[in-house]
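Here the complex is missing one protein chain, while the rest keep their positions.
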Amino acid sequence: MAELLTLAEAVRQLVRDGDTVALEGFTHLIPVAAGQEIIRQGRRDLTLVRMTPDIVYDQLIGAGCARKLVFSWGGNPGVGSLHRFRDAVQNAWPARLEIEEHSHAGMANRYVAGASGLPFAVLRGYVGTDLVHQTDTIKPITCPFTGETLTAVPALNPDVTVVHAQRADREGNVQIWGLLGVQKEAVLAAKRSLVTVEEIVDRLDPKPGAITIPGWAVTCVAEVPGGAHPSYAQDYSERDNTYYQEWDAISRDRTTFATWLEKLK
Amino acid sequence: MAELLTLAEAVRQLVRDGDTVALEGFTHLIPVAAGQEIIRQGRRDLTLVRMTPDIVYDQLIGAGCARKLVFSWGGNPGVGSLHRFRDAVQNAWPARLEIEEHSHAGMANRYVAGASGLPFAVLRGYVGTDLVHQTDTIKPITCPFTGETLTAVPALNPDVTVVHAQRADREGNVQIWGLLGVQKEAVLAAKRSLVTVEEIVDRLDPKPGAITIPGWAVTCVAEVPGGAHPSYAQDYSERDNTYYQEWDAISRDRTTFATWLEKLK
Amino acid sequence: MTYTSDEMMTVAAARSLDDRAVCFVGIGLPSTAANLARRLHAPHLVLIYEAGAVGAKPDRLPLSIGDGILGETADAVVTVPEIFNYWLQPGRIDVGFLGAAQIDKFGNINTTVVGDYADPKVRLPGAGGAPEIAASAKEVLVIVRQNTRAFVEKVDFVTSVGYGDGAGYRERLGLPGKGPVKVITDLGILEPDPDTRELTLTAIHPGVSLDQVRKATGWPLRVADDLPTTQAPTDDQLRALRALKEAK
Partner (left out) sequence: MTYTSDEMMTVAAARSLDDRAVCFVGIGLPSTAANLARRLHAPHLVLIYEAGAVGAKPDRLPLSIGDGILGETADAVVTVPEIFNYWLQPGRIDVGFLGAAQIDKFGNINTTVVGDYADPKVRLPGAGGAPEIAASAKEVLVIVRQNTRAFVEKVDFVTSVGYGDGAGYRERLGLPGKGPVKVITDLGILEPDPDTRELTLTAIHPGVSLDQVRKATGWPLRVADDLPTTQAPTDDQLRALRALKEAK
């Protein structure tokens, strides 16, 4: 069964300097509070993994926690660019940020391979794109039956995956519903995992569209109501679109970002 | 959207002599009525595909519809052997039956590859077993990143897949709940598909644990209440364990089977 | 009714979608056009969003690719790996509907970097789902505002392949889909030349001059011999579009 801890304690136990860390969430259920706790605890040299790095990754990058980003789409959804991400890539501020760039299909399949205990995944992808020239993590593979050439990508197996979910019971069984993203795969692919939840309940009542991740497959669970803010948790909170818009101004400038960061700590 | 037809009409339109046909169902929701309609319509030279061929495949084989069976476990669950299947393999009665034999993991992944538009799937499987010596559909494959050797199996893409589900709406959207087996993958892997359902309803109300296959991804839907008998449809019917037991006696002997077959027609 | 050039573009894009088509849409202009089509001539358009919504029927515009309204109104909610593996990859998508930061004369799309990849002038968001949509959807529609920053002779980085370097390129690579069949802009509509695959102006929006389109294009633009003027948006179409944009 998963250990039930406070967010600070869970991050302290699970996330170490130099780790490969995936905070997954596909617009819905983004584990923002956990990401900000990683900033507070001053983790360094992280390889951050995520299909859709958005504000919380901008914050982690701006705060100097990351040395590398593995991703497929980085932006402030519905608003524009991630300025801290851009500043890191274009100007190496606050530090050089190595990038390993994929498509969504590739990233999703890399998690699936990781969750499946396979070293690689096969897909129809990347053919003719310049992405293949920028990384050694995209290679051709030949079908042993038809001779056809397809594309292989290596498994993702983060040291730690962090996701946010609606609720868990006291055994740490986690229930998630609404848009499910790639969270289950990211948890199952990881060596250690933390799930922050809106609430811990005695019993997980059945719910249409819900999936359960068994507590014995999760390392820690922390109750963090609103832990997905400014993203949302279906049936618990609404997306705070103003925060996304305001982040554009805060993050555009190093000084306003520094002020924001001071306040966070 | 899927076409709504009678069972007889749907089988007539979709299943042709010589086709590769998968009637899937993992103990739950076995499309028995559709299989018996295939017998009634006298289809021949079918390649039958199924992870767990049980009574309805015993019937199809005994009736002489099949020339080949692709499978991973063939038995009368909880009772014993399939006598018609045995008679075909051991004595070529009523006809020689070619077999292509896999493990469950391999069959499941073959459907996944089929549903995914890939020519093959990769798994950790079959290593050290004698299954690899009996078919050319199990081959080694090397990870282009780690050099590790894994196993590849070719995609399954049936000409027709038939499954049974609880209900569909008038657009042919299909709702299935309870144990899901590999039915969705088998439908998506097929060139044509038929879903028999307990009932056609105006609206598919949300239901915990239910999945939906969109009507535009299904060829035909036929309303066949009790179409899974003697297996069951969760929340509609119970498994008829007596039928399974009685089948042992009926099928053991060619004459009693012939009598049964006459009655079916 | 008067209308903006963006409204013309969105209506023209919506018109390009047939009823009952299965359409893989991104947020922004593609989503707006697809939902407009659903409110007009294509009520049974099947909208697929990469966050996992199959058959979404939002009654307002989703604000993000993972807006709750998508899952709540969908025929089926599936995982992100499933969207790409079971739905896009096998060729179940009739129309892939993409935007672009840069597009070149062979319909190749760049959403990765302006300038050099290692030392970019502008770092863009990246690929998202686009490379595989561009490869595997039966047809691709692109909706993008036309100007010389966006319409370049050759993209700095091929994020999503159009026709590569011209005729035969997709076939040589074995890409399953047809590629971009229409690029719909705020000035007109471009289609690939049947022989060379070079994007060619095949319709011009009302009130737009040919010179204006040429000046907004970063290469010597080819123009169809017969260049019809796009039908202006009808009042019904404009009302539906405005209602859609105002719905909360």
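Letters A, B and C mark the chains in the order given here, with residues in each chain numbered from 1 onward.
Here is the rule we use: a contact is a pair of C-beta atoms (placed from the backbone, for glycine too) under 8 Å apart; a residue touches a chain by one contact, two chains touch by 3 or more.
Remember, predicted model here, so these are calculated numbers, not experimental data.
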In the full complex, displayed partners of the excluded chain: A, B
Listed residues A:G18, A:G42, A:G117 or A:P140, member touching the removed chain: A:G117
Residue of A:Q36, A:T212 or A:Q234 touching the missing chain in the full complex: A:T212
Contact residue for the chain not shown (choose from B:Q41, B:S81 or B:T142): B:S81
Residue of B:L7, B:C65 or B:L123 touching the missing chain in the full complex: B:L123
Among B:R43, B:K184 or B:H229, residue touching the chain not depicted: B:K184
Touching residues (missing chain, whole complex) on subunit B: 26-28, 51-52, 71-75, 77-78, 81-82, 85-86, 89-90, 101-105, 108-109, 111-112, 123-131, 134, 148-149, 178-182, 184-185, 209, 231-232, 234, 239, 241
On subunit A, residues whose C-beta touches the chain left out of the figure: 1, 115-118, 173, 185, 188, 211-214, 216-217
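Here, only the chains that are shown with their structure count from here on.
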Contact pairs, highest-scoring chain pair: A-C
Residue list for subunit A, restricted to those that touch at least two other chains: 123-124, 148, 209
Subunit C: positions in contact with at least two other chains: 85, 89, 136
